[in-house]
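This report refers to the structure that appears directly beneath it.
The complex is shown incomplete by one protein chain, all other protein chains being positioned as in the whole.
Every chain is named by a letter (A, B and C) in the order it is written, and numbering of its residues begins at 1.
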């Protein structure tokens, strides 16, 4: 499999879990988003600086999804690996794989666009400048 | 289109939004889940009582997804309509449609299973008893 | 007791609760903040418009606290009443009282300031214009 573009680690705490004692699932999307923003930060310093460089109001969401492969709970350390699955002209598809040790917990994706304001409306701009900016750095900001 | 099985209304607040000024997307999943639990509550009193009736440890997530059709922001009132898209033998697929007034904001789904403990493992049980229980009531608990 | 300046109602859902089966306490602060923003919205349309009217970057937090009087859980409907406890020159103290039916669940406060940018720094401005704006409307935006 492709090397991840970025990885992030999250300590799962009591408050991330629900009365069934396992992670309340919207938190996995929160961790996907945080991994993506870690990648942006490694490349550009912050989402704000990334957007300034791109003339964008936000590198935001068009679509998303997650499949829950095994439960995660308090005390688990979740490693999330981000891979670019496809650079399209107006969207980029990011794949996420969350593991606790060797165990697969969650797989998901985000489809993101580089939103720009134009004539008072928001529309998706070209992704090429985002790609150029992100590929200048390898994983984890080195 | 099919009548919704359940609808719920959410007031979008400042704290639900991110530095781009729009809803931080994992919150939409939080509202999908809250709509589903409203439906469970209307039928059975609570998730806990639903599970007790089914001998289940949780009617939990297998898969999920959401497409973001237009932005929502502070002050918007989000109406979420839940429709059962498919009763499968071991899963049920719930569709969600979130609107602000007439404007479509988000469409999504959850694939849920009735998890049971068996021989020290968690597995998906039959959905038929869940269906019977939920179809005893029409939408919104009447 | 003083009439509330604003009240808001929250349906407590499964995902608001932790593995102990009761509300994960930071959510109470989320509901205090949402009540305050409901009050701002009733008076000015939104926090953004309130800030524009005041030349402020945000009516933000200086201090906060909450005492937990009895547990709240899935299915409970929480009513939060906001009262202005003190208008100080540079801060306003808001008191919150959260009840489920007749039962007191949480009492808390927020100390807020009208933050303004000045010489590249953020500082607390006078509260008098905020007070004038909020007292033009009575509770719940009428």
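The rule is simple: a residue touches a chain if its C-beta (ideal position, glycine included) is under 8 Å from a C-beta of that chain, and two chains touch if they have at least 3 such contacts.
A quick note: this is a predicted structure, and the numbers were derived from the prediction, not measured.
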Residue of C:42, C:62, C:116 or C:133 in touch with the missing chain, whole complex considered: C:62
Sole contact to the chain not displayed, among A:4, A:19 or A:38: A:38
Interface with the unshown chain - residue positions in subunit B: 14-15, 17-21, 24, 26, 74
Residues belonging to subunit C that touch the chain removed from view: 19-20, 22, 24-27, 29-30, 33, 47-48, 57-58, 60-68, 71, 122
Residues of subunit A in contact with the chain not shown: 8, 11, 13-15, 21, 30, 33-34, 37-38, 41, 45-48, 74-75
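Everything that follows uses one rule, which is that only the chains that are shown with their structure count from here on.
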Relative orientation of copies subunit A and subunit C, as a Cα rotation angle in degrees, nearest 5: 180
Geometric centre distance via CA averages, subunit C-subunit B, whole Å: 28
Whole-Å separation of chain centres (CA-atom averages), subunit A against subunit C: 32
Two or more partner chains touched - positions in subunit B: 30, 33, 47-48
